[in-house]
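The complex appears here without one of its protein chains, the remainder shown in place.
Letters A and B mark the chains as written, and numbering starts fresh at 1 in each.
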Amino acid sequence: MLKLFNFPMAPEQASSFAPEHDAIFYTLTILTIIFTTLVGALVLFFAFRYREGSKVDRSRPIYEHLPLEITWSVIPTLLGLVVFFFGARLFVQMRTPPKDAMDVYIVGKQWMWHAQHAPSGVRENNSLHVPINKPVRLTMISQDVIHAFFVPEFRIQYMVVPGRYTTQWFEATKPGVYHLFCNMYCGGQHSEMGGYVYAMEQKDYARWLANGGMDLKPMTMEQRGAALYDRLACGNCHEGKDTERAPSLHGFFGKTRKFTNGSSLVADDVYFRKSLIDPYELINQGYQNTMSAYNDLTEEEIINLSAYVKSLGTAAQPKPESHSIDARKGDPMTGSNFEGNPNLSVGALAHEAPPTPGPRRGNMSVGALSTENGANR
Amino acid sequence: MSSAHAEVENFPVHVHTQFEDIEQQNESYIVGMWTFMVTEVMFFGALFLVYILYRWNYQPDFYRAHEALDWRLGATNTTLLLLSSFTMVMGVHFAQLRKRKQVVMNLIATCVLATGFLLIKFVLEWPIKFEHHLVPGTSFGIHPEQLNGASPRAAELFFSLYFLMTGLHAIHIIVGIIIIGALALMWQKNKKSVTEDYIPTELVGLYWHFVDLVWIFLFPLFYLIPQ
Partner (left out) sequence: MSAVPLDQTHQEEELNYLTNGKSIKSWLLTGDHKRIAILYLISTGFFFMIGGIFASLIRLELTSPTGVLLETETYNRIFSAHGIVMIFLFLIPSIPAVLGNFILPIMIGARDLAFPRLNLLSWYVYMAAGILITWALCIGGVDTGWTFYTPLSTTYSHGAISLAILGAFLAGFSSIFTGINFIATIHKMRAPGMTWFRMPLFAWAMYATSVVILLGTPVVAITLALVMVERWTGIGIFSPELGGDPVLFQHMFWFYSHPAVYIMILPAFGVISELVANFTRKRIFGYHFVAFSTLAISGLGFLVWGHHMFVSSQSMYEGIVFSLISFLVAVPSAIKVFNWTATIYKGNVRLQTPFIYAICFLMLFTVGGLTGLFLASMGTDVHLTATYFVVAHFHYVMVGGAITGFLGGLHYWWPKMTGRMYPEGIARVNAILVFIGFTATFVPQFIVGFLGMPRRYHYYYFAPEFQPYHIASSMGASILGIAFFTPVVYFVWSLFKGEKASANPWGAHGLEWETTSPPDSHNFHHVPVVTDEVYDFPGVEYAHPSHGHKKKKKTAEPVSKEHN
């Protein structure tokens, strides 16, 4: 990607159209620079050289010169025709989807995009998952006003019109997360009518489709908690049985805990949550104040962790830690709620931050939820 | 320009100060009027374009919807306007001859014919459309039998165009009546600005012929759609 002092100067080339588009674009840019420099330099040079009072030869000025006029009419015309030809050729390509293109149906409305993958019927909102190296044809229609479906990194855009189907197609070439914009002013929240296009390896896309529009199979709370448990490496201290460093969590709930300050209580969800976000106040007897606070866990994560811990059974009988083992292997059943940045490895977005759930994702359907993370796996 | 004025002053014609002489003034008026006609053509042209597009798309529906219009009334109106064009021509003719009385009579006849046109339109034609709910809007087509089997959507387009185009034309007729009436009054009062030269009368006539011409197109487009 073209950059200047780390500022991006050009969007990612992520579709089969992009290289040709950019070739025309840069050709025109060079022509613009050449002609502007030419005109600017000549104007300034002449203006300076023939300024009033300068002693230069002004004899025999020219007022008409047909060959010159023809030259500077014909050269721009020819250059223009060449650019026209390539531009039109690219456009014709863009307007003629290949026969084997896979179909996705897009419905635009104020102010969200709705996509449905054919023939599987998998649906998603404000996002679009597509496989790379496979032509995708979008058939689009609007429910209200005119919108435009614009993916800058693919160099594609077409209006989405009420009362008529429009189509466009593309073939993504590079896995990554790309911008999806509505680029036809459509009222109120126009600027927030958008989302991301996730270009995936074909096998990932197939899996995504098979999972009904999620990167991962649907998981139980325990499974999610297990994944989190593994990621946070809780097991480093909290082992299958009590150790010097930490008490075991097996059979944690329902057990009476005694604390260094003399008090005691029966472990429940309230205590579980408290010991995660504020472990300093109640220290189990026989242990040091060594656990750090996990303040940045979401409530949902705490609940899932709790569910996992509940499932651990009693001490001395550790269940096989299948979930954790799977997680290490990178099994798709893990990681659903990981905070990790799935985009870092890909760098598709020009910026580093992951697509954060902002206001624009407010109306996501369930199917779309899991796409926020791990799209590029 | 004093020389020019000198000539002019022998010839008792009202020349505005920005003009050299009466020819320049008249020619400017003529150019101005024709230019205005061009804008009018574009004005209606846009609507005709819309009409052509939709008729192209919905010809069978337009055919069925148009049967709700009474071609006899349309034909009568066409005749009235053609007659009014004739009286207008006569008015201009007599203006060239400076026969004040005939000019006034012909202009008034033109106004009367034009008013007749409006009466037929506003009294005989449009109210029935309201009655039959053929006026686009929320209550359009609640009597489907009036649509003669046309698709309500296309029929609504047809009647939208019908009211827009004949309505815009009717506005032009009303403006025409006012202008021709004013012209007749000025002739009657022997105002120099119109009586000393026939050009103002001719230009009003030009406008009137244009309005007639528009109707000549509107009539077949709305009343005489072939199957």
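Some observations on this one:
Going forward, contacts are C-beta pairs under 8 Å (C-beta built on N, C-alpha and C of every residue); 3 or more make two chains touch, one makes a residue touch a chain.
No experiment lies behind these values; they were computed from the predicted model shown.
Residue A:189 is the one among A:120, A:189 or A:298 that touches the chain missing from this view.
In the full complex, subunit B touches the hidden chain at residues 1-2, 4-5, 16-20, 24, 27-29, 31-32, 35-36, 38-40, 42-43, 45-47, 49-50, 53-54, 57-58, 136-138, 151, 153-154, 156-157, 160-161, 163-164, 168.
Contact between subunit A and the absent chain runs through residues 7-11, 17, 20-21, 24-25, 28, 31-32, 35-36, 39-40, 42-44, 46-47, 50-52, 56-58, 60-65, 68-69, 72-73, 76-77, 80-81, 83-84, 86-92, 94-95, 110, 144-146, 148, 150, 152-153, 155-159, 161-164, 166, 179, 181-192, 194, 350-351, 353, 355, 358, 360.
As a convention for this text, only the chains that are shown with their structure count from here on.
Note: centroid distance subunit A to subunit B, computed from Cα atoms, is 61 Å.
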